[in-house]
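All protein chains but one are shown in place.
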Amino acid sequence: MSPIAFDNALLRIYFFYASLLGVKMLAMSVLTALQRFKTKTFANPEDCHMHKVKVSHNESVERVRRAHLNDLENIPIFLLISLGYLSTGPSYDLALYLFRAFALGRFLHTFVYAIVVIPQPARVLSWSVGYVVTIYMAVSTLITLL
Amino acid sequence: MSPIAFDNALLRIYFFYASLLGVKMLAMSVLTALQRFKTKTFANPEDCHMHKVKVSHNESVERVRRAHLNDLENIPIFLLISLGYLSTGPSYDLALYLFRAFALGRFLHTFVYAIVVIPQPARVLSWSVGYVVTIYMAVSTLITLL
Partner (left out) sequence: MSPIAFDNALLRIYFFYASLLGVKMLAMSVLTALQRFKTKTFANPEDCHMHKVKVSHNESVERVRRAHLNDLENIPIFLLISLGYLSTGPSYDLALYLFRAFALGRFLHTFVYAIVVIPQPARVLSWSVGYVVTIYMAVSTLITLL
């Protein structure tokens, strides 16, 4: 068993993309809020009060919320899996390209899902980039650790 | 490039708040269950069976679930971003105050959202404390790593 050691250069990639993807994910809350105000659609009576509307449901709001939920399903687990992957000692270039691909896929996914709706397979393709990167990292890690 | 090194004192803050916020988040599951039993509102036929009710929907249950979802949107990503922030070598006191502010904001958010409903802007203010702390940490990390 070789010791688990984190290379500084790899950790820099990791923390850079953790912050970048984190901010991207947090931006979804603001995007949801903007849609709520624009369409006067609120989920709580106390939010409706000042706008003199009732609790309602709006497809533009739900679309942003589904994009946000998709981030929740994919980004935190990527960050947890990829930390293990980096401990297996991949090459710097490969690691960097994988993180870039994941981030690009997630930004594109949100764009085609919730900013400018683009017909399928735009969403499934952009989603699958991040999915495949994460599965690849997980399987690499499992094989190394077995 | 200075080496990435985690200070033991900073890691102690991190793991302390990871556990505290983790337990807070897990408590939301119990709070949801309590509301479900109190209002006899269940999401699955197999849960309804023993109470002789049908699958239904209740605003008190949904309110706790929305507070829980808000935790899911904010707490794991804070813990992933803040680990990177700690690697940039902030002062112990600043780091401690930021973690305290984040935790306080999240506890208050749940309190005014799902325990005792307090009119806006109570919820948006308590939510924004954690949000601003997380964005600050992410931006600090990105600037340091660029």
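Going by the order they are written in, the chains are A and B; count residues from 1 in each one.
Operating definition for what follows: a residue touches a chain if its C-beta (ideal position, glycine included) is under 8 Å from a C-beta of that chain, and two chains touch if they have at least 3 such contacts.
All values reported here derive from a predicted model rather than from experimental measurement.
In the complete assembly, the contact with the undisplayed chain comes from B:Leu26, out of B:Leu26, B:Leu94 or B:Ile115. Residue-level contact of subunit A with the missing chain is found at 1, 3-4, 63, 66, 72-74, 76-78, 80-81, 83-85, 87-88, 117, 119-120, 123, 131, 134-135, 137-139, 141-142, 145-146.
Touch with the hidden chain on the side of subunit B covers residues 6, 8-9, 11-12, 14-16, 18-20, 22-23, 25-26, 28-29, 43-44, 46-47, 49-50, 68, 72, 75-76, 79-80.
Operating definition for what follows: only the chains that are shown with their structure count from here on.
Distance between chain centres (mean CA atoms), subunit A to subunit B: 18 Å.
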